[in-house]
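Report on the structure given below.
Every protein chain except one is present and positioned as in the full complex.
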Amino acid sequence: MDLFEYQGKQYFSRFGIAVSPGDIADTVEEAVAVAERVGYPVVVKAQVKVGGRGKAGGVKLANDVDEVRRHAGDILGLDIKGHVVRRLWIERSSDIAKEYYASFTLDRPHKSHLGMLSAQGGVEIEVVAEENPEAIAFLSIDPVHGLDLATARRWVHEAELDEVAREQAAELLVKLYDCYTTGDCDLAEINPLILTPEGQVHALDAKVTLDENASFRHPEWEEFRATETDDPREKMAKEKGLNYIGLDGSIGIIANGAGLAMSTLDVVNQVGGSAANFLDIGGGANADVMAAALEVINSDPKVTAIFVNIFGGITRVDEVAKGVLEALSRVSIAAPIVLRLDGTNAVEGRAILAPHLNDRLITEPTMLDAARRAVSLANA
Amino acid sequence: MDLFEYQGKQYFSRFGIAVSPGDIADTVEEAVAVAERVGYPVVVKAQVKVGGRGKAGGVKLANDVDEVRRHAGDILGLDIKGHVVRRLWIERSSDIAKEYYASFTLDRPHKSHLGMLSAQGGVEIEVVAEENPEAIAFLSIDPVHGLDLATARRWVHEAELDEVAREQAAELLVKLYDCYTTGDCDLAEINPLILTPEGQVHALDAKVTLDENASFRHPEWEEFRATETDDPREKMAKEKGLNYIGLDGSIGIIANGAGLAMSTLDVVNQVGGSAANFLDIGGGANADVMAAALEVINSDPKVTAIFVNIFGGITRVDEVAKGVLEALSRVSIAAPIVLRLDGTNAVEGRAILAPHLNDRLITEPTMLDAARRAVSLANA
Amino acid sequence: MSIFVDENTKVIVQGLTGGQGRFHGLRNRDYGTKIVGGVTPGKGGTDVEGIPVFNSVKEAVAATGATASFVVVPPKFASAAILEAAEGGITFIVCITEGIPAHDEAVTYNRLVEDYPDVRLLGPNCPGIISPGKCNIGITSGDIALAGGPVGIVSRSGTLTYQALHELSQQGIGQTTCVGIGGDPVPGTNFIDCLAAFEADPETKAVMMIGEIGGSEEERAAEWIKLNMTKPVVSYIAGVTAPPGRKMGHAGAIISGSKGTAQAKMDALAAAGVHVCVNPTEAGQKMVEIVRAL
Partner (left out) sequence: MSIFVDENTKVIVQGLTGGQGRFHGLRNRDYGTKIVGGVTPGKGGTDVEGIPVFNSVKEAVAATGATASFVVVPPKFASAAILEAAEGGITFIVCITEGIPAHDEAVTYNRLVEDYPDVRLLGPNCPGIISPGKCNIGITSGDIALAGGPVGIVSRSGTLTYQALHELSQQGIGQTTCVGIGGDPVPGTNFIDCLAAFEADPETKAVMMIGEIGGSEEERAAEWIKLNMTKPVVSYIAGVTAPPGRKMGHAGAIISGSKGTAQAKMDALAAAGVHVCVNPTEAGQKMVEIVRAL
């Protein structure tokens, strides 16, 4: 789950990481109120989960109440790469002496944590990594042992942060690592991490991705959930616990397991079709889940055929069959459904469906056959 | 100080690192005796401090006494890239299932130790690093904390060493690190580190460079010193505590400090000359050292002019002047000497030399002037 | 022969008294797996259809001589269960649990490597392992596997593992062992571990490898195959048509920029001499050809 900048900053604050004083505003008047409270000059920042908002006019400096009013008015409702700005973050403007970069993420090939620190912040780290990799000090951290202050001190030295910033930065990095681990982040990134002319180090931006698997120990994440994705289909799917990604094609896909779902996309593509979505009903899905999946697909007007590809393992095919029938009894499914059913309890599942098969509810013996049938139906 | 393979292996043994059973031999008969003792087949290996001995015919397998005799005879006296083979290492041949690479060295930019481990050994690591850098698992080690077994275990995993080799390799790496640090190595490298078909891990080669600065705590290094460099000028210089490197030009160079000596080479080169050597008399050199330096230079028949470039700091110029006079009184210096003297006690030094100046003992006020003069004398 | 597990492997089930643990544990026993005990703290002394339940792994190991454990517990307890298994003397742990926090996986993996280097963890979030006719630990339907070899299967995807078994069994091609390594951020066992084991297993004559987009494990495996593998390998990589930058189900299946694309993986594998196929059916057919030509 990606957080908005303001949420990331609030999350950082819980771990003692210094950020600029500020608050959120959903209207021009709220923006003015926050600005008056934190003191001028302020920065008015669009809250969108997409990069490049600065270039798109989503970040403005305001020196007085009139400027706040004007900028807040301009930015609220602005469309930044398809993301409409509905909320602002207003914070006290910081004088910047230097901009650094700091982040933690999982280094999958090395099965350890990877810290990245650079004295060249404020620009895209991918660009720095490409053009001048030596400007990034990489730190591999054993998850068992974590990051201590001594190592952080070596690290800020190696990264050649300005001397006046080093001790504060080292302490901040230890806190950021704590936020990353105790806070169950997939990514905790500060870009830029700034040094002010007064010699203070703090986070001027916050990019945080939370690991949904850790929600069980973070009841406080509930507040972040309210502001999640705008896409109504994805929202609906999420509410029902489905793993759904909207795509542009015409064939609705339902499969159990991410691999099989991806493979289904591939096969549909290979026989000349294109998928309307990726939808993994997960392991152990029951009739309810299957019915919900069909409803989500049904809400997509692009879909002209549905391909249900199930290989039962922990998921039982008889449950899937029941779910299909339940969905058909609950709502009117617009597109024809092609099913391919194999694996655990496949015989039972096929038997449940048998009496209901017709030219809009079809089974096929193999994945390829089913894909071909779905494509021909979609194009009919 | 670079060690021969056999010395490296002996050094490894002290730290508990497994090597093949073997011994040195300086004659064919000694080679036979060692082979009979360790058991056939054996490998007969030229002991030279240069790479590529295998391709040069300096490493041969011998299955019986006749082959040992033949190979030992062939290899002793062989010239490998200018290094004449005077000693052999005879060891029991090992069956090889896999070849790995392992080394420790100082990572100067990061001010930490750098471990390199690869499942692709037996080839030049530079080639692997160039062509397939992901095949090397790099490990940065904090010198304060060192390498523990837990970290070594993570490392052998990451390097994808064969599973049967991992635990032994991890233990060996901890010992190799101990050898590297406690043993004061600049480099401790094993290439190849092998896994035998029986599942044993041991060092099949040894490349060790010792840090001369640590000699004071390693009286046992004395034995390695006996076998050092062949170049008689370098040997003579070393005995006198001078830092000497033979080059191909005609101007003998003496300077105090490595930087000034290098700079002297550069300036001589810029004014059209070429240096016969690099010679740094070090800091705080006295008259004896200066006299010794002149004698070393004088032993080089290529030298047709000598350039003494001194900027006194810890080295006192009056001492340098005394050394020059002492050398002149002791031996007949073949080439004319041009001196440039500045810094600590330069006035006193120049005064000491003044009565002795002539067309073969000349002072010049600047480095450039002195270089030009030396070059014109050399070419005269 | 088979890899990692065989007909003599004694298995305990951590979480046997739970719904899933009971279902799969009994199913594995029905398949012929030597399920010798269960572990549920506080339920020691009871039994599940004749399988004795112990309070701790240590007790279970002492009483049964088990060397393998099947961990079927909720995500919040999975890390502790895995470490308890290692500490209790188990050397092969299969964890099917889905939804374990990435940080828990990272700590658990490294703690195993550091403190219990002889322990192998398979998973988490994997379908488990089946050596057909001998041992089945996990959630794979035993009836889709065929005993007798000669193919080894290793797969990063759960359902595609079944698909691969199915494609081969339907053509009468048996499997020595089928290992589902799972697609989680920090899998305990990876492609190379399995490829090396198959290479060393005399009864395995060819290997099918099912990968997917994201990460670089398939590329690393390709490098290993190039240098070490003498047996033919057939591969299929799922996700050719996946859009970049979106997580496809599990954390592994995400493309960042040009890295981790199916095409990059297929190219690396092809360069290593692997038979690269574009869907599971084609991969199955290719393997049939190879096995028939052996």
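First chain written, first letter: the chains are A, B and C, and each begins at residue 1.
Convention: contacts are C-beta pairs under 8 Å (C-beta built on N, C-alpha and C of every residue); 3 or more make two chains touch, one makes a residue touch a chain.
Given the structure is predicted, the values throughout are model-derived calculations rather than measurements.
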{"item": "Contacts of the hidden chain among displayed chains", "value": "A, B"}
{"item": "Residue touching the undisplayed chain, where the options are B:A62, B:V156, B:L265 or B:L353", "value": "B:L265"}
{"item": "Which of B:G58, B:P192, B:G312 or B:G349 contacts the chain that the document leaves out", "value": "B:G312"}
{"item": "Selected from A:A72, A:L106 or A:A170 as touching the chain missing from the view", "value": "A:A170"}
{"item": "Hidden partner chain, residues of chain A it touches", "value": "119-120, 132, 134-135, 149-151, 153-154, 157, 160, 162-163, 166-167, 170"}
{"item": "Touching residues (missing chain, whole complex) on chain B", "value": "106, 108-109, 111-113, 126, 142-144, 181, 184, 186, 211, 213-214, 216-217, 243, 245, 247, 255-263, 265-270, 275, 278, 280, 282-284, 311-314, 342-344, 366-368"}
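Methods note: only the chains that are shown with their structure count from here on.
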{"item": "CA centroid of chain A to CA centroid of chain C, Å", "value": "28"}
{"item": "Distance between chain centroids, defined by C-alpha means - chain B, chain C (Å)", "value": "51"}
{"item": "Junction residues of chain A - those touching two or more other chains", "value": "111-112, 142, 144"}
{"item": "Where chain C touches two or more other chains at once, by residue number", "value": "110, 113-114, 220"}
